[in-house]
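In what follows, a single structure is set out as structure tokens and then discussed.
In this view, the complex is presented without one of its protein chains, the others remaining in place.
Order as written gives the chain letters A and B; numbering starts at 1 within each chain.
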Amino acid sequence: MSHGDRDHHAKIATGKGDPQCFKGTADGPPKFKVGQRVRIKNLPDIFYTRCQVYTRGAVGEVAVITHESPAPEDEAWGHVDKSEWFYIVRFKQKDLWPEYPAAFANDTLQTEFSERWLEPA
Amino acid sequence: MSSDTRDEVLRHLLAVVEIQPPVQQTGKAPYSWNITHEQFRAYTRSPHDVGGEVDVPVEWTEEHGEAWGYRAYVTTEVMAWRGVWCAEERRRMQNVDLGTTQYLGLPYYGRWLLAAARVLVEGRHCTLTELINKLDEVKKRHVTR
Partner (left out) sequence: MSKKHDHDHGHDHKAAPMVEEISDFEALEIAVRELAIEKGLFTAEDHRRFTEFAEQIGPTPAARMVAKAWLDPKFKQLLFTDVIEASKHVGVDYLKPTGFGTPSDYTDVRVLEDTPTLKHVVVCTLCSCYPRPILGFQPEWYRTPNYRRRLVRWPRQVLAEFGLSLPPEVEIRVEDSNQKCRFIVMPVRPKGTEGWTEDQLTAIVTRDCLIGVALPKPGVTTNVKLQVMHPPGQAH
């Protein structure tokens, strides 16, 4: 686990923090913009995912571009050599749950995704 | 398509409630065609992914923690501090790898503790034999109830 060099993370992150230590390590600028409509991809979730099933296929709006970090599906096995941009995406509750009361049409939910989970809507 | 996925997601959230361990009626594992797509997804889902599942109103409580649990928490964080693993590896082992039955059945810090034990062996810091012998030795110093 986090094979080999047990000092690696301390070396890159001391004095900076995590995810600050991954700043500048993604392959390029963020692909999506704040305000952009995005759909959550339904990639196979074999073995591990932090992209909640309840969000799959839903369409929301990028609310915040947060930081760069290895995706959890990779970090969960200690792979930290690749980073992605992360986004907080906001959904209307009525778009997630068919029984959500129409009386509360303003209610929203937001959660965070690494870039691989998003596609333009 | 988006609406097909949403339909599938909503069926999944009902199906996970219905998953039960296979009853040994036939004495053999089911054929693949006995497992629906919803059941396959429910069986192979990450157990920690519970958002949107049906549950009932409860009386919320505060909990006075147990000392061994806080010690286990410290152990897992210190392991991450010293580079044995990172928090995400811990979450995978602790909240997903152990499977739904243990996930829903064990104490909260019990899962942290099992993950810490797991990484010792999985990360080849000790052999399972060493862990078994150490645990046996600790138990012999005490009487386990």
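FYI, a contact is a pair of C-beta atoms (placed from the backbone, for glycine too) under 8 Å apart; a residue touches a chain by one contact, two chains touch by 3 or more.
Not measured: the values here are computed from a predicted model.
K.L.:
What does the interface between chain B and the hidden chain look like in terms of residue numbers?
P.N.:
Touch set of chain B with respect to the missing chain: 46, 48-82, 84, 86-87, 90-91, 95, 104, 107-110, 113-114, 116-117, 120, 125-126, 130-131, 134-135, 137-139, 141-145.
K.L.:
Which positions on chain A touch the chain that was left off?
P.N.:
9-10, 13-21, 50, 52, 54, 64, 66-67, 69, 72, 86, 88, 90, 93, 96-97, 100, 103-114
Convention: only the chains that are shown with their structure count from here on.
K.L.:
Quick check: how many Å separate the C-alpha centres of chain A and chain B?
P.N.:
About 22 Å, centre to centre.
K.L.:
Under the definition above, what is the set of chain B residues touching chain A in their complex?
P.N.:
Residues 2-6, 8-10, 12-13, 44-46, 49, 51-52, 81-86, 88-89, 91-92, 96, 119, 122-123 of chain B touch chain A in their complex.
K.L.:
With touch defined as at the start, can you tell me which chain A residues reach chain B in the complex?
P.N.:
Those residues of chain A that touch chain B are 1-3, 5-10, 39, 42, 45-49, 52-54, 56-59, 72, 75-78, 80, 96-98.
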